[in-house]
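In this view, the complex is presented without one of its protein chains, the others remaining in place.
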Amino acid sequence: MEKIKVRGAPKSWQRSTSPLTICPGCQHGVVAELLCDAVDELGIQGNTIVISGIGCAGIDAFMVDMDAFIMCPHGRTCDVATGIKRALFGKPIVVALQGDGDCIAIGAGSLISAALRGEKITVIMANNANYGTTGGQLAPTTLLDQVTSTTPEGRDPGLAGYPAHVPEMLVPFRGVAYAARGAVNTPANYQRTKRYLKAALQKQIDNIGLSFVEILSACPANWHRTPVECLKWIEEKMIPEYPLGEFKNADRID
Amino acid sequence: MLRVAKMSQRILAQGNTAIGYGAVNAGCLHFFGYPITPQNEVIEWFARELPKRGGSFLQAQCETAVINMLLGAGSAGVRVMTSTSSPGWALMQEGLSALANAEIPCVVVLVQRGGPVQGTTQHGQMDYLSATRGGGGGGYRDIVLAPASVQECSDLVQLAFYLADKYRNPVVVLSDGLLGQMMEPLEVRTLDFGPLPEKDWALKGLALHKDGKRRALSCLAGFCFQEVYESYLDFIQHLDEKYRQMADSEVRYETYQTDDAHLLVVAYGYAARVSLEAINMARDEGLKVGLIRPISLWPFPSEAIRQGATRGGDFLVVEDSLGQLVEDVRLSVNGQAEVHLLNMLSRHMRTPAGMILPDIVLEGIRKLA
Partner (left out) sequence: MTRGEISIDERYCLGCGYCVHFCARGCIVIPGDRFTTMGYLLPVFINLERCNACAVCAWMCPHQAIEVYKYVESGQNEPEDISSG
């Protein structure tokens, strides 16, 4: 009998050099793994540059064996990505890897402007419905009635507004070629989200327009649930609020 | 002095457009900007000229985006710049401190206008402290170069790109609304400052790195990014050494008739041009007065000022603010001489177009020389 290796860390994965350890069950590791899987299957590891924002998503750029700007100023990931993409005349594949706060709270202006420009970058927003690194505060994607350290009585829309639906929001922008939302709470959703990521990166490879993928991601530390309970919470609470799917998939923008 | 590599033509140009000629002659093909008076001619020049030269121009959604696009472009190893005025400059502070932490070179031209912040759309010199002390998360330094003519607007931008790459640090060129709008003859030339090391640290894509190792940059060096520096203080010590090197070797200033001067005027930018005029008139009246014109505002020419003080002369600082440059002069003089100030309250008109003019400086000189 011969023993062959079937699966381990993806080819473009690398052990994080950051002393910041990830929390047990935090699925940012899976988000980074998905990006590496998609990059490996598209064969673009040598030509991809990852820019991560401030927050838990920022740590993902430590886990990829690709050129990276790790943790750029908070909310400016799409601007830094634009700077790199323009500076190298569109040659590399540029990925902006953000959390929900970085992307649609402080970074909303940068995201909207990149979408208005149809900047040919791929934006990944890991949505864990709170500000992770700072201890679980309210985020734009926090669910109604969800308790966070700054909505101790649960998110009250009268005071803290309504959950943000980002891919749906980007659909009407002409410069947006792809907008989808995935999750990694089940193996099936893992494969589905990988398909979305590859489709998004392909839009950039084909130079069509901005591509955006949101990924629902468990945050046991700040949801105050065990990792496996978080998967259930995603299924029962998050996905009803944030339906999965492709909201836009344009082959051409004219 | 300056080594001219290539001379192409002599034209009549605004200070603002001279910035464009300087930048492209320094090999800068990337510009990110945002409209703000009194420097709109700069971004308009680049919008016209860069595409023709194979470069890329982008007007961003705000100045905060602009400075972060510089962070991106600079990380990719290209020469990149922006131009702005006081309110835009205020929005760029965090980005500038991020550029300094990540050690990314770029050039930022600040065409000062009357302050505070919106203030007026005309000229002023009220960003001196903000430019030389830095307004972002603290602990960094930027070399600040101050042109006083249209020619210097072009030449100092080229020098700025050289120094930015030499030290892997942003460099600020501090102009103002007057210098930006006025027209003077400009020799369009390429200056050669010598060789610079390869930007091996730049982000290009793993496949393009001969050693097969990925490049990673961060503006969080010290907090969690340990690949280059052993500890936080190793990183800070590196910055300290870099800033000392800048301070030791990048001081630039000009003196005019200071050898026998009993009174030394200290002024930069347009105020220096005005003071020069006044000094010539005073010399005609037999008054022994000279000028020290800082060209690098940081590192400040404190040694030259101190030597002036030891020769027993007093100082008259002329600046179009309530008094900012005067602080550096007092620090350099260290109590060894009187330091007087002629500031923006001596403008010839109270409306925003008011300027400090030669005759008011001459009056000041007469009282002190």
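When the chains are written out, they are named A and B in that same order, and each has its own residue count from 1.
Operating definition for what follows: a residue touches a chain if its C-beta (ideal position, glycine included) is under 8 Å from a C-beta of that chain, and two chains touch if they have at least 3 such contacts.
Since the model is a prediction, treat every value here as computed from it, not as a measurement.
Participant: According to the contact rule at the top, which chains on display are touched by the left-out chain?
Facilitator: The omitted chain makes contact with A across the full complex.
Participant: Considering the complete complex, identify which of A:Y131, A:Y190, A:W223 or A:Y242 is in touch with the unshown chain.
Facilitator: A:Y190
Participant: One chain is left out of this view; which of A:Q27, A:Q45, A:N130 or A:N222 touches it in the full complex?
Facilitator: A:Q27
Participant: Just to verify: which one of A:K11, A:R174 or A:R195 makes contact with the chain not shown?
Facilitator: Residue touching the absent chain, from the options given: A:K11.
Participant: Which chain A residues touch the hidden chain?
Facilitator: Counting over the whole complex, chain A touches the hidden chain at residues 1-11, 13, 15, 21-30, 33, 37, 40-41, 184, 187, 190, 220, 226-228, 231.
To be clear about the criterion, only the chains that are shown with their structure count from here on.
Participant: How many angstrom lie between the centres of chain A and chain B, each centre taken as the mean Cα position?
Facilitator: Here the centre of chain B sits 39 Å away from the centre of chain A.
Participant: Please give the residue numbers of chain A that touch chain B in the complex, ascending.
Facilitator: The contact residues of chain A facing chain B are 14, 17-20, 45-49, 51, 61, 65-73, 76, 79-89, 91-92, 109-110, 112-113, 116.
Participant: Show which residues of chain B lie in contact with chain A when the two form their complex.
Facilitator: It comes out as residues 30, 32, 56, 58, 60-62, 64-65, 68-78, 80, 94-95, 98, 102, 203-209, 214-220, 224-227.
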